[in-house]
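Presenting subunit A:
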Amino acid sequence: MKNPEEIFELLKKEFPEAILGIDKEAPTEPIILIDPPQIKTISLFLRDNPELRFDSLMVLSGVDDANGTKVKDEDGTDVISGGTLSVYYHLHSVYLKHKITLKVSTPRGNPQVESVYNVWRTSDWHEREAFDMYGIIFLNHPDLRRILMPYDWNAGYPLRKDYKNPEFYQGMKVPY
Partner candidate 1 sequence: MYQFLFNLSGSEIIATIFTAAVILVFILLFVLFAVWFERKVSAHMQDRLGPMRVGWHGVLQTIADFVKMLQKEDIIATEADRKLYTIAPVLVFTGSFAAYAAIPFSSKLLGSEVEVGIFYLLAVSSFVVAGILMAGWSSNNKYSLLGAMRSAAQIVSYEIPTALVVLSIVMLTGTLSLEKISQLQTAYFWNWNIFGGPEFSLAKFLLIPFMFVGFLIIYISTLAEVNRTPFDIPEAESELVAGYFTEYCGMKWAMFMLSEYANMFAVSAIVTILFFGGYQSPFGYLGNSIGAEWLVPFEQAFWFIAKGIFFVFVQMWLRWTLPRLRVDQLMTVCWKYLIPYAFLNLIIVGFISLL
Partner candidate 2 sequence: MGLLDKEFSDGNVVIAKVDDLFNWARLSSVWQLGFGLACCAIEMMATSASHYDFDRFGVIPRNTPRQADAIIISGTVTLKMATRIKRLYEQIPDPKYIISMGSCANCGGPYWEHGYHVLKGIDRVIPVDVYVPGCPPRPEALLEGLLKLQEKIRNESLRKKTV
């Protein structure tokens, strides 16, 4: 059983460039920030290191940080440009009983994160969901399709903060 600071130190020693920092601002648990392309390597290390053994991914959540600048597009609505989208990974170890949170941030214009499909199979649908809701591309995911929204949905990514609902979908009126 290790606390997040110890895990951070361990990771920092192992991967000096990939670990960007630790965010202790959160009231409950600290968050380790990671470089998006390296997430898979670090995940493998976290899973296979006998001292860590993070064998289970509890949840993978996409987040729209909404930290870009708001600009008006042609029909006068706010669109966020720039800033980042983030992915949070909540891990725990079934046997060693410790938990940790990882976070990667990727630019909103071209959101790309390495997939952890081969590390934890839990991430399969979670990554598809993050793609569906935020448009984050998970590189090397074998089956990155929409999951909750219809496959032919082309009105954007609904959970982005600047999402606009379409007027019609297949002839059905969408707004109330």
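Per the selection procedure, all candidates are chains of the complex that A comes from, given by their letters.
Methods note: contacts are C-beta pairs under 8 Å (C-beta built on N, C-alpha and C of every residue); 3 or more make two chains touch, one makes a residue touch a chain; residues count from 1.
Since this is a predicted model, take the numbers as computed values, not measurements.
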* Asked: Which numbered chain among 1 or 2 touches subunit A in this complex, counting any copy?
  -> 2
* candidate 2 partner contacts - residues on subunit A that touch it in the complex -> 148-150, 158, 163, 165, 169-170, 172-176
